[in-house]
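Removed: one protein chain of the complex. Kept in place: all other protein chains.
Note that the chains take the letters A and B in the order they are written out, and that residue 1 is the start of every chain.
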Amino acid sequence: MRKFSLMVVLGMVFLSIIGVANQKLIINSYMSDPAPRKVFAELVNQFKALHPDYDVTVNTFAHEDFKTLLRTWLNSSNAPDVVTWFAGERMRYFASKGLLEPLDDVFKDNFELYFPAAFKSASEYNGHIYFVPLSWYWWGVYYRKSIFEKLGLKVPITWWQFKETCEKLKKAGYIPITIGTKYLWTAAGWFDYLDMRINGLDYHMKLTAGKIPYTDEGVKKVFEYWKQLIDAGYFISNHTSYSWQEAANFLFTGKAAMYLMGQFIRDVAPKDVVNDLGFFRFPIINGNVGLYEDTPIDGFMIPARASHKDAAKVFLKFIASKEAQEFFASHLGRLAANKSVPAPDLSARKGLDMILKSDGVMQFYDRDTNPQMATAGMNAFVEFMVYPDRVNSILKNLEMQRERIYKIHK
Amino acid sequence: MKKILFHAFAIILVTVWLFPFMVTLFTSFKTMDNLMTSRSWWLPPKVWHTENYLKAWKDANMSRYFLNTFIITIPAVLGTLFLSSLGAFALSWYRFKFSKVILMIFVGGMLVPFQMLLIPVYRLSIQLGIYNTYWGVILFHIAFQIGFCTFFLRNFMKTIPASIFDAAMIDGAKHFTIYSKIVLPLTVPALAALGILEFTWIWNDYLWSLILIQSDKYKPITLGLATLQGEWVTQWNTMAAGSIIAAVVPLVVFLMFQRYFIEGLTAGSVKG
Partner (left out) sequence: MRGKWWVPYAFLAPPLVMYSIWVLLPIFQTLYLSFTNWDGVSPSINFVGLSNFKRLFEDPYFVTSLWNNVKWLVGFTMISVPGGLGIAMFLNQKFTGSKVYKVLMYLPMTLSFVVIGQMWSWILEPQGALNSFLNLFGIHEIGWLSDPDIVTYSLIMAALWRQIPYAMVIFLAGLNQVPSELVEAAYVDGANSWQRFFHVILPMLRPATVVAITVNIIDSLRAFDIVYVMTRGGPFYSSSVMANYMYIQAFNNYQMGYGAAIAVIQFLITLGFIVIYMRNVLRREEA
């Protein structure tokens, strides 16, 4: 607490020196689902209480719109002062174009005072910090405990058990796996996990870095395993017309039993269902390959063209504080990025435990891949889910895209 | 007998045609539970729940979007009418070398695919500092609609008898006075028809606000509604109420002035 008040005092002093009253601070946020939206608004209120001099405006955008609009904002002369974003390649892309403000004066030397050392590489580009993590979470196969209980199913550990579980669910009249691929990225979760379980993390990271052809035997194998589930009819039909939330509804209403999803699925679950939602680690496919996980980090950045950078930095310092991180994480059941905040609840402890016991982590396919390649890749995954037999032509086209994007000349 | 057949068939036609509209209207008055359990979209709700409208209006920010649309649409329509009436006056009553060429440029420009303009207009707005302001959209709408409106008003002004001008010229009236005191008052019916038409078009625009506006503070209702699709994706009833709110103003304007609307559309017969 002392550190925190010190920070507040410092912030005040800083303000009085430059002598601004009622500085504006404009934050653009993608937290559009009701639960995170509310928690973030409260967090901003806490900031306002500490810094009454700031005139804070939060603009909220639907998640999918936000992703496409961010580039426009970063380029415009009246860019927002703070934006929510993702760590890793998706942040670096903008940093490399000079569109982000380095945060070295705030976090250069004390980044590790706040956050685990492992987060540093995901937050920097060329040795400069550009990103302040707020929270992180895990991915897992979410399932309805009550359905599993009713059918006497145990949580599957291996691929073979997983398929058996799907088969039993299907026979009992449930949709084994729900997914909404209208906005593509949900399919990338499947690709990540299958590739990590079959080929391991090194291979997967090379692939997302554009160093492995999509026509490689290893990649083909991923699609063979994926095809087993598709051909057996375990995925929900017409998934291309659902957003991830609409697909989650099938899980919440008890028509579907499982959903490979990030922890934030709890944000949209109705109250009476939340406690019936459990999750398990994505099944093991090859016993010789380590257990790797997707652990995306969410946070904030400051556009290079922001007009109120000082205010923005004060805000980011507040965001990094233990109090702010604890508040946000505990209300949403996520893991705080600040290392002095413990996991907020049982489910989060279980998630943290799973990550700590894993052999390595990555962000997410579209956070570790060049954005153009990611779009092409995710479209291809969805196309494959609809037309599994076209796998060869899909991968060939994807490889053509990779060669163009990474300027590989044969 | 023929009469009955006509009415029977017409009623079937209209009912089928307005089916999507009715589904939306009914949905906007139902509860989510009701929608999830019964898939009878076409049945009216047993109890009419008006709270969805309140939710859309307040929680989903439709009130702000609603106001923004007026702030954008009204100056855009007035500006377009004013500027194009100037152009139309010149093109209808003066003989000069390039008059036909200029007319054709106006006609051709309104048929160009919007995609040809997107990137440069977006860049221009950023350079002028009007990106993400009301002015960015308003000025674009004015400029873009000038083509059609000039063409439309010019055709109308051509029908004004020449004798009126001659009389005015003899009285020694200035050119601008003739425009403002004689021609404009005579053009009022055409301006009204055009105004109604332009009002609905600009009200319903989506693409240009998508390109030129980012803040909730300035979003018009179409863009706002599309934003809600992302946020309230599973709340069909709230979305339906939002859709009805977005539709209500052009609908009322149309029903009140439908004669003008149709006249404008047929006289123009160019775009929609």
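Assume contacts are C-beta pairs under 8 Å (C-beta built on N, C-alpha and C of every residue); 3 or more make two chains touch, one makes a residue touch a chain.
Keep in mind that this is a model prediction, so the values were computed, not measured.
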Task: Residue, one of B:F29, B:Y53 or B:F89, that touches the chain absent here - done: B:F89
- [ ] Tell me which residue among A:N22, A:S237 or A:N288 touches the hidden chain in the full complex.
- [x] A:S237
Task: Residues belonging to chain A that touch the chain removed from view - done: 68, 71-72, 74-75, 97, 99, 181-182, 184, 237-242, 371-372, 375, 379-380, 382-383, 386-387, 397, 400, 404
Task: Residues of chain B in contact with the chain not shown - done: 3, 6-7, 9-11, 13-14, 17-21, 23-24, 27, 39-42, 83-84, 86-87, 89-91, 93-94, 96, 99-100, 102, 104-109, 111-124, 139-140, 142-144, 146-147, 150, 165, 169, 175, 178-179, 200, 203-207, 211, 222-223, 225-226, 229, 236, 239-240, 243, 246-247, 250-251, 253-255, 258, 261-262, 265-266, 269-272
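The working rule: only the chains that are shown with their structure count from here on.
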- [ ] Round to the nearest whole Å and give the separation of the Cα centres of chain A and chain B.
- [x] 40
Open item on the list: Applying the document's contact rule, which stretches of chain A touch chain B when the two form their complex?
Closed with: 28, 32-33, 57, 59-65, 69, 72-73, 75-78, 243, 245-246, 249, 253, 268
Open item on the list: So in the complex, the part of chain B that touches chain A is made up of which residues?
Closed with: 36, 122, 126, 129, 131-132, 214-217, 226-231, 233-234
